[in-house]
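Quick one: this structure, given as structure tokens, is what I'll be asking you about.
Only a single protein chain was left out; the remaining protein chains are all shown in position.
Moving on, here comes chain A:
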Amino acid sequence: MQSDHTTTAHSHEGFPWKHVIGFILSLILTVAALYVVVSLSLSTTATITIILVLAIFQVLVQLLFFMHITEHEGAYQLIAIIFGIFLAAVFVAGSIWIILYGTY
């Protein structure tokens, strides 16, 4: 494992702007998701698609603004997480497809 010590040290001096921006973004995304469900009367499919997209953005905010996923061994960490997400997608999509829409 390579160990080049590149860091994002500059973001850890002074006021934690990165965290504050991440927090505001996550609040906006949460309220937006609730708004779509409660106040907009879109079709079920449209509503669920929109709130899932908002959830994915919310996760990106957590990973990039709070968890420093790109820092240090960024590539290795990303591979571990992307592999986890890939398997998660296979399990969830596969289960729903087989059980709910499968013909057997």
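One rule holds for everything that comes next: contacts are C-beta pairs under 8 Å (C-beta built on N, C-alpha and C of every residue); 3 or more make two chains touch, one makes a residue touch a chain; residues count from 1.
In the analysis below, contacts and distances are computed from a predicted model.
J.: So which of "Sigma-70 family RNA polymerase sigma factor", "ABC transporter permease", "Cell division protein FtsX" or "Quinol oxidase subunit 3" is the UniProt name of the chain that got left out?
T.: Record says "Quinol oxidase subunit 3".
J.: Even though one chain is hidden, which residues of chain A still touch it in the full complex?
T.: 1, 3, 5, 7, 9-10, 12-17, 19, 22-23, 26-27, 30, 33-34, 37-38, 44, 47-48, 51-52, 54-55, 58-59, 62-63, 65-69, 72-73, 76-77, 80-81, 83-85, 87-89, 91-92, 94-96, 99-100
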